[in-house]
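Missing here is one protein chain; the remaining ones are kept as they sit in the complex.
Chain IDs A and B follow the sequence of writing; residue 1 opens each chain.
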Amino acid sequence: MSFPNPTPRPEGELEQLKRIWRPPSGLGFLTVVNNTYIGLFYVGAAVMFFVLAGILALIMRTQLAVPDNDLVSDGLYNQLFTMHGTMMMFLFAVPAVEAMGVYLLPNMLAARDLPFPRLSAFAFWAYLIGGSVFFLSIFWGLAPDGGWFMYPPLTSIEYSPADNADFWLLGIGFIEISAIAGAIEIVCGVLLTRAPGMSLDKMPVYAWAMLVFAGMIIFAFPAVILATLLLELERAFGWPFFIPGQGGDPLLWQHLFWFFGHPEVYIIFLPAAGMVSMIVPTIAQKPLVGYRLVVLAVIGTGVLSFGLWVHHMFATGLPQLSLSFFSAASMAVAIPSGIQIFAWIATIASGKVRLTTPSLFILGFLFIFTIGGLTGVMVAMVPFDWQAHDTYFIVAHLHYVLIGGMVFPLFAAFYYWVPVASRRALSEKVGRWVFGLMFVGVNVAFFPMHITGLIGMPRRVSTYPADLGWGDLNMVSTIGAYLIGAGVLLFLIDVARNFRITSADNAGNVWNAPTLEWLPNDNYATRSIPIVASRDPLWDQPGLAEDVEAGRYYLPNAPTGYRETIVTSPVTAEPRYIVQIPGPGWFHVLAAAFTAACFLLLTVKLVTPAIICGVLAVFFVLAWAWQLDPGPTHPPVDIGGGLKLPVYKTGSGSHSWWATICFLLVAGTTFLCMIFSYLFLWLSNVGDWPPAGTALPALSWASGSAALYLASALLAWGASRTLAAGRLWTSQGLLLLGALPALCGALGVDGWGFWQAGLRPQDHAYGAAVYTILCLTGVFAFTLAIFTPFLTLRAAFGRLDTARRASFDVGLLLFYYTAGQALVGLLLTHGFPRAVG
Amino acid sequence: MTVGGALILLLVLALTAYALLAAPETRGWLGSRRTILWGGIAFPTVTVTALLIYGLLVARGIVTPAVGEDVQRVEVVGEQFWWRVRYLDDDGRVLFETANELHLPVGRTVELALTSADVIHSFWVPALAGKLDMIPGRTNILRLRAERAGVYRGQCTEFCGVQHARMAFHAVALEAEAYDAWLREASGPAVEPATSGLREGRERFLQLGCGACHAVRGTGAAGVLGPDLTRIGSRQSLGAGMMPVTAENLAAWIADSQHLKPGNLMPPFDMLPDGEAQAIARYLESLK
Partner (left out) sequence: MTAMQGEDATPFLRWIGIVLPGFLIWGAHFGLVYGYVAVACTLDAGVGGTQAAVALATLAALLLIAGLFWGFVIRPGSRFNAGPATRFSRRLAWATALLSGGSVLLTALPALIFPGCA
């Protein structure tokens, strides 16, 4: 076989790679961006929050061990279960699987790093700072106490006047943004930075799972972000979205929350299932049976899970027929889960499994998750759910699903992948005990809860009377909870004894696994980037590890002298260009810190300091963006095999274009959710929309505004054309003095039309909905009002020209999108009431 | 359904054990795509479709009201953290109001109009019917029927705030005659105090302004914020399922209900002189 690059490699090449990719030391280590470090910190932080939320659970179980207990007060108990649920979902489960993705994906795809390493570092710091302060709120009695689902009107200002609810809304809203940043990173990483030859049909199942996971975050999280925004608008400014007396409807929150909340379960489960699909072939030493079907199952689960949200609202009194649609979808989603479970069983049967610790956790997962899945089918039956809903049966079900479906695979993954990240593997002997304690603990803790629930114990009660006979079962559950705690403690001890972070001299491929993350590694990832010809390259391509390490494959060096990796085409993974990746820096760290500070200060109503932090956050984001978009600094480089690749791309081939599109999908979904909210509120106020006494502005306001929105899009298009023709300053003029004022003017006309007609957002849900639609466009107008002058500044400093226009293209897409969204908004707010009235 | 679920679990476990432990030559057949097609696609498709149809048929039986039946209509309003219960006549007018207790005739359908005065609650008597939410601004209809006389416990199942755990009630199912008798008594005014001590208690009750929040029909007390106390002495519990209605419990509640059930809307009356709370409590306990 002929390799792209000859050996021996020139002197000094390896040293250069090492120097370029070396993480900073000392205090500067905070600025590190390598995925191998950020990924590990991220996982570590997630485990920390897992332990903390687990401790909260142990306090609750102690309180519930005996009837009429008064270990904790009712108010504190409510904070405990709210925090336990919120932290496990938002601070542990989602970040943990995202963190594993940040750590594993580049290695598994043989990229040197993710395409936006500072973005993942930003997401990590924002999450760590925001999450920690959020947790600490419990020591001041300020922790949210409305349940992790935060149903209004309990969480409205009237029934929750203190800041507790704001901590949830702002704290979690902000962490959701960090999750979205991570998801965009993962989509771009999986689609654009796979090793040459790793076409979609050769992609590891884990990468598929992470791709679908990230896609689900992009489409599910906007719903909860919007819900959070609406509730905070109601709490802070009295816009009555959820107050029945003023046209609001508490059920709107439930729809939005569960439109996120149900996919959330699969958002957590799919990456874990992806890990299982990686580990099972290794422990069986045979390729995964039914790869295509598993990929189908992953995609199918991702899509179908969006049809389940009312599954959580069976007791709200909706028409039976409506409920049944969701019952049907809940049944349909059982089929992809069945496919995966039988694929794993078939793979196990085709090989010979050694009962190592990862295998044990996989088997435990199969058992626990199957029970959770079956009780899931039971509660998908509407009549059964009317009994089981909001009882301990559901507590049992959801813990079987989430612990079985996520925690056990994650622990299997810890034991399985630690040899990649550490000098020593974890102890097999201790691992068996960890597994045993956790497995027995989970079943002792949660199995009895099925019965406790069926005999009538509701969820979220701080105590229960002795005469109901619930005491013994609760005591058993408490004992089980402590067994789980002991298992986790033992795991932490094992980690402390054996986990030694390294990249260069890791424990190596101890399991004889087939995928690329087991190639020899260092801070620069693999020495050269292999050509992949199989789904299991390390099994099917003999000598791959040595050849990669010797530098015989692509890009064994750093031809531009910066951090770089190969961007390949999304479907067929053919090399397309070399992307220069940013290295360590302070700006994203400071941006994360000030963003977190801004949100947290807003929570406690320190508005002025919050604004100052917000301005600083924007400043550091811009400073960070200033260094991006390097332009074609270097002529095309030879990566081996006669392949000369450009080092810069613009347009729809560029990774920044893909990231922007992902972001616009988030924005578009948010807006769609707002359209849904508008129509939903109409349905609660049929015949009174707009409410009596409120006039619609004349159509001239709408048409004037529409003309200006169109003009802004056209002027932006003109700016793009003139830039392409080399007339930089005409282009800048069109954008800064044409498109931007037209956009702001259009928004002003739009908003003033409603205002002069007498509409106020505080009076009725109708007005609140109209002004929120305007605000969602306003957010983009505001962003562009900052970003357009930023582009002009770049042009002035020679950082923007006909060739170097990736950042200009980002602005262009934003202009187009904003005009489009605003026009749809106009049609809705002016057209719909006229159509139904 | 539970049995079916257990059987499927056993099947999965047995197959896994077989895949793990059987000799390689005998388990080979399991290691192919066929396994997924039959076990992972065909089998769940059939079971799940059958189950869905079965579930839909059961649900249809539950939600379809019987035509022309003589139903008792009751409005139940969830409040933080108790239940306002209003019996309605056939035209939907309020006959009388009570609290934390639902009396129903055995063998007759009772149609409950469920709503809420503040946050979302959920109405559930496990032995009688599934649960249904009480949502402010909406009215949900729950039909239930007790087949045997008895006292059934119910509890709020939607988290509704600090005292969610102590928001229970009792459903008392009575045979037809007993129910009619109860209905007659319950719709009348409160009993007159029989002794001077009880009259004294009523005086203090009215003078202290308890009537600003509570109603005792037949006296001047006509408050609507708190539970109606017209027949508090005959109820199953005090504080929405917390404790039996005794004079001691009532006195303790009056003196400091915030200690017993922190976060309920009743202010503490711990400034009352000695014996006064007891006098009121004895009066209330006599309201049967």
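Convention: a contact is a pair of C-beta atoms (placed from the backbone, for glycine too) under 8 Å apart; a residue touches a chain by one contact, two chains touch by 3 or more.
All values derive from a computational prediction rather than experimental measurement.
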Item to check | Among A:Ala165, A:Val295 or A:Leu814, the residue in touch with the chain that has been omitted | outcome: A:Val295
Checklist outcome for this item: Checked against the full complex, the residue among A:Gly508, A:Gly641, A:Gly668 or A:Gly820 that touches the missing chain is A:Gly641
Checklist outcome for this item: By the document's definition of touch, the residue of B:Leu15, B:Leu30 or B:Leu52 touching the omitted chain is B:Leu52
Next on the checklist: Can you tell me which of A:Leu304, A:Val434, A:Met449 or A:Ala659 touches the chain that was removed from the display?
Outcome noted: A:Leu304
Checklist entry - What residues on chain B make contact with the chain left out of this view? => result 45, 49, 52-53, 56-57, 59-60, 63-65
Item to check | Touching residues (missing chain, whole complex) on chain A | outcome: 191, 196-197, 199-201, 292-293, 295-296, 299-300, 303-304, 306-307, 318-322, 324-325, 327-329, 331-332, 335-336, 531, 569-572, 574-577, 641, 643-646, 651-653, 657-658, 661, 683, 686
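Here is the rule we go by: only the chains that are shown with their structure count from here on.
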Checklist outcome for this item: chain A to chain B, mean C-alpha position gap in Å, rounds to 40
Next on the checklist: List the residues on chain A that touch chain B in their complex, please.
Outcome noted: 73-75, 78, 145-147, 151, 153-154, 158-159, 244-245, 248-251, 286, 289-290, 293, 315-317, 320, 323-324, 327-328, 331-332, 334-335, 338-343, 345-353, 363, 366-367, 370-371, 374-375, 377-378, 381-387, 389-391, 455-456, 458-465, 468, 684
Checklist entry - Of all residues in chain B, which touch chain A in the complex? => result 1-2, 5, 8-9, 12-13, 15-16, 18-20, 22, 24, 27-28, 30-33, 35-36, 39-41, 43-45, 48-49, 51-52, 55-56, 58-60, 62-63, 80, 114, 118-120, 122, 124, 126, 129-133, 135-138, 140-141, 153, 155-166, 241, 262-263
